[in-house]
Structures are given as structure tokens and as C-alpha cells.
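Only a single protein chain was left out; the remaining protein chains are all shown in position.
Moving on to chain A:
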Amino acid sequence: MVQHRRRNRHRQDQETVEGSKEKRPKFFINDHVDILVEILKCLDGRSLGVAACVCRLWCTIARNDFLWEHLCFRHVSPPSSVRSVVVALGGYKRLYTACVRPVRGRLGRVRRASWTCHEIQLSLSLFCVDCYERLGVVGGSNSSDEKFVGKSSPSSLMFLCKPVNV
């Protein structure tokens, strides 16, 4: 929604530029990356993903983890140590797509205001469990490796991926 408006404005700007070249200065959003970032910060997750498909510059910017961090913690200010942990575990974009978005989606109908920080905590815990599952087994290259866990695809978050059975 927001993005459409912005895009339209961009086009309008261009048209007005075309219309009266001498009077208005040219304005291309791609020249002003900081403004672009500010705009992208306002988007929701899906729109941010769509924005990444616009052009290469937008793709680079939209993939910046900083934007996704802003998306995850928009309403809550997390403790400062979160960033290092999340980055180590795979980054905010992964956190968002794997945990925060499904959690928020599922809880959308029963959400209460006080739950937001709990949501984050829960998402982080689930994220951590998922990362743990993805870790390979280090040490011990004997034949009993297959028996250990034996899971090629970690699936502790599968319950989030299944369609909600309303």
C-alpha cells in the first residue's frame, strides 16, 4: 500500500520532471539512499520482500539486516546484547521469516498488548532451537553417526509452517 503510493509519487515526480524540465530539479529516489532506507523502514515484511525485487540497488538495501531488525523490534526496544546473539544465529532476516512472522501471524487473533515482548522472547527461543538443530555433528566420524539424530532437515519449526487449522 505504502509502497504503491511512494512508487506513484516517484512516477509523478518523473512525469513532472518530464513536463517541466527547466522549472523542477530532477529527483531520482535511487540517488538518495538514506531517504530510501527511511522509507523502507516503514514497510512491513512482505512489502520489504517485494521491494527487494525492484532493482539491484533496492535489493542490496532491502537485504540489509538493519531493516529487518527494525521490523522485528519495531514496538519493543530489546536489550543491547540481542543483536550479537541474533547475528550469530543467522541474522534478523532469518529470524523474521522463520519465527517472528509466523508467530505474529498465528497470534494475531489473540494478541494482547502485553504480549509483545513475550512474543519476541518466544521467537528468539524457537529460533535458537532451530539453529541448534541445523548444527552438524562435530567429532566422531565412526559409523554410528547415522544413528545419531539421523535428521537431514531440521524440523523443530515445522509446526509453524503448517497451515493454521481454524
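Just so it is clear, contacts are C-beta pairs under 8 Å (C-beta built on N, C-alpha and C of every residue); 3 or more make two chains touch, one makes a residue touch a chain; residues count from 1.
Here is the rule we use: contacts and distances are computed from a predicted model.
For the chain of the complex excluded from view, the name given in UniProt is "DELLA protein" [choices: "peptidylprolyl isomerase", "AT-rich interactive domain-containing protein 2", "EF-hand domain-containing protein" or "DELLA protein"].
Within the set A:Val37, A:Val54 or A:Cys131, the residue that contacts the chain not displayed is A:Cys131. Of the options A:Ile29, A:Val54 or A:Leu122, the residue whose C-beta touches the omitted chain is A:Leu122. Take chain A: the residues that touch the chain left off the picture are 79, 81-82, 84-85, 88-89, 102-103, 106-107, 110, 114-115, 118-119, 121-122, 124-129, 131-132, 135, 137-140, 142, 144, 147-151, 155-156, 158-160, 162-165.
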